[in-house]
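In what follows, a single structure is set out as structure tokens and then discussed.
Note that one protein chain of the assembly has been removed; the remaining protein chains are unaltered in position.
Moving on to subunit A:
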């Protein structure tokens, strides 16, 4: 479309100006346009180049070296960092599977609960605003604040609650035990994240035309059938987006784990981002090796996003 506009523009210029000089003015105009483009883009590009592009390229570059904090020089070591990460680093492998498990749980629970809450809230008239405010509120707080607040809940409040008969189930070693800690991390993440997804689902639900639901009602569809055959297909776009937002975010999880368990007990709840952080900043200072792990995380997120783009494109064609 913009190209068409430009063509008609140039045609207008050609008509106004004498034919002989049209070529040189055109190229002059084009040069001026390029210069103007570069000037407008330059400020953004400088910051982007220094703080994002160079670090990205650098991370790829150093992942093939044995660079560390102790020695001044570094050597190329080929793929050996990558091979080590996969083969000889049980902590990293564990952090990968732990993150994968966390991502799978988040993927299901965050989206299902958020969608259910959105569906329920949309049927309310007077209390809609109130519930939306309450459910979204945790998302405003930072993950650090949320996690520290929950340390109190896990260490003091739930033990006391569990003494009351109906809450007996809450008597768990929430932070001290590796198995239970996984669920503690999950609970804080869900508490914090559900509201965000719910807001997106609510916006999508408002876009479902009511005449479709009415038509289905006249045809005798019950509420459940209306949900499955009318509402869900109409908000598929939002479901796809939320699903991938969750996948993307969950693989990069850091703050909650850092503040709630710090990866412990031992390294049992260490996630990938935390493993990279420790490798680079607090344990071995092996920057080259840590960069290789960082690139593995990047590749995982990249694959997820490329699949997302493909799925969304396919949806658009169908619609």
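One rule holds in what follows: a residue touches a chain if its C-beta (ideal position, glycine included) is under 8 Å from a C-beta of that chain, and two chains touch if they have at least 3 such contacts; residues count from 1.
The working rule: contacts and distances are computed from a predicted model.
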Omitted chain, identified by the protein name its UniProt record gives, among "NADH-quinone oxidoreductase subunit J", "Cytochrome b", "Raffinose/stachyose/melibiose transport system permease protein" or "2-oxoisovalerate dehydrogenase E1 component beta subunit": "Raffinose/stachyose/melibiose transport system permease protein"
Option touching the unshown chain, where A:56, A:225 or A:283 are the choices: A:56
Positions on subunit A where the hidden chain makes contact: 2-3, 5-6, 33-34, 36-37, 40-41, 43-45, 47-56, 58-59, 62, 117, 120-121, 123-124, 127, 131-138, 140-145, 148-153, 155-157, 160-161, 191, 195-196, 199-200, 202-204, 223, 237-238, 241-242, 245, 251-252, 254-255, 258-259, 272-273, 276-277, 280-281, 287, 290-291, 294-295, 297-298, 301-302, 305
